[in-house]
Every structure is written in C-alpha cells, then in structure tokens.
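Single-structure report; data block below.
The complex is shown incomplete by one protein chain, all other protein chains being positioned as in the whole.
We call the chains A and B, going by the order they appear; numbering starts again at 1 in every chain.
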Amino acid sequence: MVSSNIVKYYTRRIIIAGLVILAVSWIIVPFIISMLYAFTNPDDYYNPNIIIPLRYTYEHIQMLIALDVSKAILNSIIVAIMTIAISFALGLPAGYAFAKYMFPGRDALRLLIIGLRMFPIMVIAIPLVTLYMKLGLDDTLLGVALAHTAMALPFVIIITSSIFAGVPKELEEAALVFGLDRKRVFLRITMPLALPGLAAAAIFTFIMSWNEVFIASVLTLTNRTLPAFILTSAMAATDFIKFAAGFIMILPAMIFVFIARRYLITMWGITLR
Amino acid sequence: MVDVHLRGIVKRFGKTVAVNGIELDVNDGEFIVLLGPSGCGKTTTLRIIAGLEKPDEGRVLFGNKDVTYLPPKDRNVSMVFQSYAIWPHMKVYDNIAFPLKIRKVPRDKIDRRVKWAAELLQISDLLDRYPHQLSGGQRQRVAVARAIVVEPDVLLMDEPLSNLDALLRVKMRSELKKLQRRIKVTTIYVTHDQVEAMTMGDRIAVMNKGRIQQVGTPREIYLKPANIFVAGFVGTPQMNFFEAKVVIRDNEVVLTSRDYEIPLGSEYIDELKSYNGKEVIVGIRPEHIYPEELTPPTVRRKAVIEGTVDFVEALGSDTIVHVNTGSKILVVKISGSHHYNIGSNIRIVLDLDRIHVFDEENEKSILRR
Partner (left out) sequence: MATRPPRLERYVPYILIAPSLAYLLFFIGYPLAQALYLAFTEHGAFSLKNIDYLLHSPFSKFTEALVNTSLLVAIIIPIQVAIALGLAMLFNIKFPGRNAALYLVILPLTISDVAAGLIWYSMLSTNGFLNKLLLNTGLIKSPIYFFGYQYRHMEFLAIVLTEIWRATALVFVIVFAGLQMISREHIEAAEVFGANVWQRLRYIVFPMLKPSLQAALIIRTLFAFQVFGVVWVLAGRDIPVLAGEAYYEQVELKHTGVAAIYALIIAAISISIGYLYIKLFRAKYLEEAG
C-alpha cells in the first residue's frame, strides 16, 4: 500500500518537472538562439554542420550601426520618455482620483476608460496622419509620443489607481489627523509609498512605447523609431542584420523587465481584466 | 456511523512537527471536540482524518478499516470548512446536492434528501438562491446541510462558528449540538474557543504543540485537569497559579508560599510525600475563591488569606476582584454584583476541595481525586 504511493508520488513529480522544462524551453530557446545568431560568425552560420555557432563577432551590430540604427534607437528612447512624461502627467492625477475618491459615475468612467483602450490602434493611427499634417506634427517624435500616450493612458490610469489604492488608508488618515493637509499627505506619505509601483508602471510604459510598431511606422518617415526602422530598412538587408536588429529590440525590454519583475504578473493581471 | 481511531499520528511540515504522536479513540455517534490554541495541530489532525493530508507516521482507522492512505472521496466523510467553501457559481440547492450527484444517486432521491437537509437547517426557502445573495450565517447553514445530506460515517467541522458574530455563534452552538444528537453521526469538531468545547462536546481532547494533553468529558477537564496547560486553557478568568513549597509536619501537609500558608491536613499525604521540601505550582480557579463573608456553607475545608483590593471588574452578573496578597495577585470571581473599594483590605477564602497541585518540572497534576 505504502510503496505504490511512493511510486505514484515520484512519477507525478517527474511528469511535472518534465512538463515545466518543456514549457520553459519552448519559450526560452528561441530567445537564446536569436541572441546567439546576432553575434554569429557568418561561416558558422552558413555551415550546415554547425547547429550552435562556435565563433562570435560584433560585425553585424557594427553594420547595423552603420545603417544609422543609433539614430533610431535614440528616437525610440526620446519617444518613450515623452510618452511616460505626458501620460503620467495626465494619468497620475486621474489614477489618484479613482483610488481615493468615491464619486457618482466612478464605475462608469472606469469602464469607459478601459473600453477606450480596446480600440484598434489602426483606426487611431491612420486618420492622425492627416491631422498631423495640418498641425505640422507629421514625421515628428512628438507626434508619435502623443499617439503613444493615447495608447498608454488607460493603462497608466488603471495601474496608478490600483497602486494608490494599495497605499493603506490608515497611514494617510493618521497624517491628516497629525496636522498635514491633503496636498502634503500626498507628497510626503502617499507618493513615497507608491514610488516603487509607479517606477514599475513607468518601466512598462517605456516598453510599450519602445515596442510599438504600427503607429510609429505610419506616422514617421525620416525620424523613425527602432521598430519602424526595422520594418523598413532592416527587412531588405541580410539575415545577420535582421538578427542583430532583433537583439537590439529585445535587450532593453528584457533588462527592464528583469528589474521590475515582481510587478510583472500583477500588473498584466490588472490591466487585462 | 463509525468509530474512529488514531494511532501514533505524526505530521511534519518541513522542519516543524505539526502533529507529534496522536492517539485517540472516538466512539460511534460521539461528538468530540479537538480544543487548543492556534498552531497546536488540531486542524492538521482533522485534515488527516479527512484525507486531505497524509500522515508521515501512524494510522487512521474507521472501525476496523485502515483508511490512512485512502483519498477523501473514498472515506465517506463530510466536512464543514472554516470558510464554508460554498461554490459561488452553483445555487444553494446544487451545492447541497453535489455529494449526492457525484455518487450518482437518482434524481428523486436527491431531491428528497436535499429538502430534508434544508429543512433541518431551516434554509428551505433559500434553495433557489446563489451564495452571494446569502448572509454569513445562512452560508454556514448551507455548508452544514451539504455535509449531512449524504449519511457520512464521520462528520468533520473546522471552526465552523469562528466567522459568525457573537450572538449568532451562541445560537448556532446549540443548533449544531441538537442536530448532531438527532442524526447521531460521529462528529469531530475543531475549535480554539473553550466555551464552544465545553458546551458542545461529549468529550474534549485538549491539544497543545502537536500533542493531546488530556481527553475527557467537559466536567473532567474542568474539575480534574491533567496538567497546567489544560488547567489554564479552560475556564474564564484563567486559573490562579502560584508557587509554594511543600512542608510536611506531623503527618500534615502545609503549602508554604511567599505570603501565606495553606494547611491541607493529612488527606493528600500519600501523593505529596515525595515532594516534601520541594517547590510545586498550586492552582485554584477564581470561582473557587470567595470573600470571607460570602463563603457558601458548602465549602468544607478552607484556607483564609489576607490581601488588599487591587482592581475590580464589574460585569453585572459577576464581579471580578484582583486581590494583592503581597507578592502575587489572586483573581477572585464572585457571583452577582458587589462593590469593593480599591486599596481596602479583604479576607478571602480558598475552597481546599478545589485546589490543584502541579509538579513544577513536568507540569502534571499531582493530586488525583
């Protein structure tokens, strides 16, 4: 009786371990391969007998830089930072309002904002072209940032709302009782406690903007962001250029997410509700 | 309807030993309470009986059948969880019917049984509702109805009343006990509330740190606690404890504490012989100490102590007086409403038939009456 249970126990553990390894490998192997290929020696790559390259080189990255990828990277960074600035400037107060106030229409407004997020970006991007041309914003980084803000704003509002809601009410009320006014409470109690969560939200907004392809491609011509750049210039180039471009695209995202990994699941879980 | 036997049950979680050698016999149809503070292992023991945990050592027997490694569904047990665990997506009717449905009982019989259980728990009019439409007390009844609707061999309850407010809790205590009497199912009930245990249990198993400290009827537990833990855990306010030395002179025992002497006469000379000259722990319940003028005539043997009133709690039905005897405070519980001035002198009487003496090292009770 007991021995059969032990066998069952260990079989179960082995099966679970096997499935987990399978799942993780399926996800991770393509990452690893593509990163290795970005630096692969061309001979190793074309050699049919070598599966994993043995020799590595920087030349693909260098060629990419020669193609002006640094400008595209810089553009992406600028757009992302602008997006964070504008969306937080608008969204943080709104998030705070949803978290700390009870007012008529609260649920309806919340639903509206979530609903707006669901709109396909194509239907926003295409008409913006004509509008931007009138405003002189076409082919500008600011134009892209404004569009990205529209995309990111619902996310920022919902996330900051839940972060502020996570700051225990008692702490703020204690401060109010001991003599601070609402504004000071916000600055000296709420904000410091919310800062880690807000930092994570900023990181995710950065990644959203960094990754965004369609809007950037449609709205820019010469001032391309990295994804737009890849879509146009890199697609016609050699395989190695493509691999190197992929690597540059995923590296910052992976680093940032590693830094903010604790918030990753909770944040995605909240937004996508 | 089955008797339950636990033999040498040990359960570890990592480095912690949650259950450390439990031996227990539960009689067929008995209502036994596992009583103890949080972390004592009572819930773990219950879950082992249910089959939700497997013990590291030991056996669980239902009657003659070794069920230690049987999954819960094969044991014919029912359980009322602390959180009730009523499934939110099913109506009350379907919640109660679930155990029968799983056992493929025919529709009409299910209907009869569900209605019978609902009737017993007075929730017949709630059958069509969803859990979120019910109050906590109603949900609790649904959980109980679901547990009795099959005829389980053993009914397990894990602190089912702890989430109810005080009034409801008192009401449900008697209802559950009456229910159990009616359907006569072997019931094992876990709680940390000693009042629940004392009012509901046929027998109580007091547990602490993974071990059973004492098993007995409520009366036995109250009057004859086996050790300091049991003595201190049951009874409100808690039993008074103080240190004293055993001095035997001319075949008479005297308990000598810092502030006073308690002559015990020659009655306990046999048990206390070996403690001559040693320190022991003496215990006496607040309700067995009286102000001298209020001592009931039924108290045969007394010891009188002098002290000053340190603090008074007026509860209406009782008065609790804290008496400072010098180096210690004795708590006295007096029936009725009485007034005492703080700081005033008071003479109190100890009922020596109700005194307990405990070994200082192993904390066990020395006097066996």
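Just so it is clear, a residue touches a chain if its C-beta (ideal position, glycine included) is under 8 Å from a C-beta of that chain, and two chains touch if they have at least 3 such contacts.
Just so you know, these numbers come straight off a predicted model, no measurement behind them.
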{"item": "Which residue of A:L153, A:V167, A:I189 or A:A202 touches the chain not shown here", "value": "A:L153"}
{"item": "Options A:A174, A:A199 or A:M235, residue touching the unrepresented chain", "value": "A:M235"}
{"item": "Residue numbers in chain A that touch the chain omitted from display", "value": "16-17, 19-20, 23-24, 26-31, 33-34, 37, 45-46, 48-51, 90-91, 93-94, 96-98, 101, 103, 106, 109, 112-113, 116, 118-131, 146-147, 149-150, 153-154, 157, 181, 207, 210-214, 217-218, 227, 230-231, 235, 239, 242-243, 245-246, 249-250, 253-254, 256-258, 261, 264-265, 268-269, 272-273"}
{"item": "Positions on chain B contacted by the hidden chain, ascending", "value": "50-52, 71-73, 77-79, 81-83, 85, 87-91, 98-99, 102-103, 130, 146, 150"}
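Note that in this section only the chains that are shown with their structure count from here on.
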{"item": "Interchain centroid distance [CA atoms averaged], chain A/chain B, Å", "value": "56"}
